[in-house]
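Below is a structure I'd like to ask you about.
Every protein chain of the complex appears in place save one, which is left out.
Showing subunit A:
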Amino acid sequence: MVTLVRQEIFKLIHKKSTWAASVVLLVLMTGIAVMSHNQPNTFNPQAMYQESFMAVPWIYLFMIAASASIIAMEFQYGTIKELLYRKYYRGQIIISKWITMVLYSVYFFVLALAYSFILKLIFFSGTFQLDETYGAKHTVFAQTVYYSLTQFVALWLILSLVLLLANLFKSSAVAITIGIVGYFALSVVASILAILIKKWTWLKWNPLNMMNYPSQYISPSLKSMTLLSTNELLIGSLVYTAIFLVITYFVFKRRNV
């Protein structure tokens, strides 16, 4: 298994897009930091820091693309045969890809957190303090880390679906499209969803509603819309992620190549 993960990482780090994504992320974060520095009233520095200078939507974008392509590229390049006719079991192959994507997403979050810290030191050293709570339950730093963790959970809900779709359709385009639409459409359909959930309460268990977990963690008042507690959202997210991954596992195992 270690060998397989190592091989997946080898492929990942030899793709130009892997490094391009990191550079783009840092540049965009720097841009937000500069804007926040120049217009602190519009872009509240502390809030910006806590959202890792808007890194999260970009991480979603890059991770959705990377997860779709780690599966779909093997079909596209015909390398799936080379992967599968070795001594390894199919289950090991797909799990090695998941582990690689988990590591890659952890890398992104750590990178974003670390770079946020650097940006804070450069632009906002006196503006706010990381170890102050400013009336909240946790310090600014802890808050930021917790928020990233909730985002990580929501990201993996989307990624598990993207991995499943890439497996079903063998095409990264379909998986990326649905993944991105699923994530970014949430804000658009949120109000419609809220109405539907009010009408048929069982709809609160739909996976799209689970995507509200990070937002509800920040603003607990969202509960009136999601009709689920924050912990229920967390558990719901994890259960859906597990379901999607298990389906992917069996689809991949039974596929004729």
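Just a few scattered comments:
By our rule, contacts are C-beta pairs under 8 Å (C-beta built on N, C-alpha and C of every residue); 3 or more make two chains touch, one makes a residue touch a chain; residues count from 1.
In this text, contacts and distances are computed from a predicted model.
With the options "ABC transporter, ATP-binding protein", "Glutamyl-tRNA(Gln) amidotransferase subunit A", "TusE/DsrC/DsvC family sulfur relay protein" or "Sulfate transport system permease protein CysW" in hand, the undepicted chain maps to the protein name "ABC transporter, ATP-binding protein" (source: UniProt).
Only one residue in the set A:K137, A:K199 or A:R254 touches the chain that does not appear here, and it is A:R254.
Residue-wise, the contact with the chain that is not shown comes from A:Y88, picked out of A:F43, A:Y88 or A:F128. Residues touching the missing chain, restricted to subunit A, are 3, 7, 10-11, 14-16, 73-74, 77-82, 84-90, 253-254, 256-257 (touch as defined at the top).
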